[in-house]
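Quick one: this structure, given as structure tokens, is what I'll be asking you about.
Complex shown without one protein chain; remaining protein chains in place.
Take a look at chain A:
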Amino acid sequence: MNLKNKKLTDEQFFSLREEVLSQWPTGKEVDLQEAVDYLKQVPEEKNFAIKLEKAKKEGVTLAQPRAGVALIDEHIELLNYLDKEGGADLLPSTIDSYTRQNRYNECQVGIDESIKAGRSLLNGFPGVNHGVKGCRKVFESVNLPLQARHGTPDSRLLAEIIHASGWTSNEGGGISYNIPYAKAVSVEKTLRDWQYCDRLVGFYEEQGIKINREPFGPLTGTLVPPSTSNVVAIIEALLAAEQGVKSITVGYGQCGNLIQDVAAIRALEEQTEQYLKKYGYNDVVVTTVFHQWMGGFPEDESKAFGVISLGASTAALAGATKVIVKTPHEAIGIPTKEANASGIKATKMAINLLEGQRLAMSKELELEINVIKAETKCMLDKIFEIGGGDLAIGTVKAFEQGVVDIPFGPSKYNLGKMMPARDNNGAVRYLMTGNIPFSKELLDFNRERLEERGKYEGREVDFQMTVDDIFAVGKGKLIGRPEVK
């Protein structure tokens, strides 16, 4: 493997670049020097990195929806509605699933059919097909910073197009946009492709342009224990920093137990900063993003607002820089713009009411923070060890060996031996640890917590608990207790 955690040389980067830009005709629209000039004209209030850094300093939590449709004018209308009616602080462009698999021909079918049908047949905005011209039109028609949100293992061309269009943030990473989003793409390949995306951002940074990068925190969004997602975020932050990225937002998806969720965000921010400093990246601004519940939602819209409000409150009490908002249509798929705006409004209301408040330290909170950090360290130590000190090599091996193991990952490069379940308070624990290298103390802690639930429910601690937990929130409870008949 000639992959290494080392900044790409200009020679490597520019030779790759020729190939990347030829993947689809719109690649020709990207002119790096012209893009630098364009980005220098972007006002501060439309720059993602600057807005996040300011929010961190002020201690406020910003709200951002997810949204994207097939056609440019409809997409602009949607984004402006979420700004004006919903009160969004930051705007997204969720990219459709064909683009995520680099199937631009199928995107074109989706675009054509959407025009014919008068409704979007794509689940997002096909940024590559619309090219710099289309993406700039979107950017110039909105008043807030714009970010691409997707799930693309090979996002190199998309990254080129969106950044050249004034979009100053890109979500994703070599692990977080592979294991949850692909079946047969090797970790080595995606780490390499995301080094390119990060190097592109690093290049812009060197020209004095601030661009934010955001590893995707929630992964499969299904009972992912905090230390598992934190490990991935820290790895991707370190890999991005090596390529010259200076603004990184590490993320975490709500698990549902308030104390554990707050602990996860605090541990994530502190450990990311520690590791960046330890490896010599001293000028990176680290912010955090909290994702409202990513698992199955209740169909009833009022109940969905309950889930949304809990997520908003937790994000505020944790002190996250940003919260990603869900909508009351979550259970049935892609929301209307009205439903999307109502999710933002509910979120902002809860955040406003909690202004300035943080969950105070307690014995329980301290314990959770310490457990998450200790679990995270066990994995990271092992990754550096098997990589002979190189994080990229260690990461590839870690997935082969199951040192990091993401529950319900569709990728065949994920071992899939780890299984999570909730404890008696709803915190997510490791039910089967597979090959994750935890200390005996941590293994015992996880086991004890689950046994406590098993005893309370009068049943064995096994995979049925996991299945019950997956459906529980959709049915109105956090913990999947056996039904009383």
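Here, a residue touches a chain if its C-beta (ideal position, glycine included) is under 8 Å from a C-beta of that chain, and two chains touch if they have at least 3 such contacts; residues count from 1.
In this section, contacts and distances are computed from a predicted model.
The complex includes a chain that is not drawn, and of the options "Peptide/nickel transport system permease protein", "Sarcosine oxidase subunit alpha", "D-ribose ABC transporter substrate-binding protein" or "Glutamate mutase sigma subunit" the UniProt name matching it is "Glutamate mutase sigma subunit". Across A:Gly409, A:Gly426 or A:Gly480, the single residue that touches the chain missing here is A:Gly409. Contact with the undisplayed chain is limited, among A:Gln23, A:Asn123, A:Ser141 or A:Gln401, to A:Asn123. When you scan A:Lys116, A:Lys183, A:Lys363 or A:Lys440 for touch with the missing chain, the hit is A:Lys183. Across A:Asn47, A:Thr61 or A:Ser97, the single residue that touches the chain missing here is A:Ser97.
Residue-wise, the contact with the chain that is not shown comes from A:Thr222, picked out of A:Asn47, A:Ser155, A:Thr222 or A:Thr288. Taking the complete complex into account, A:Gly333 is the one of A:Gly280, A:Gly333 or A:Gly388 that touches the chain left out.
Those residues of chain A that touch the chain absent from the view are 96-98, 100-101, 103, 106, 109-110, 113, 119-123, 151, 180-184, 220, 222, 299, 329, 331-336, 339, 408-410, 463, 467, 470, 474.
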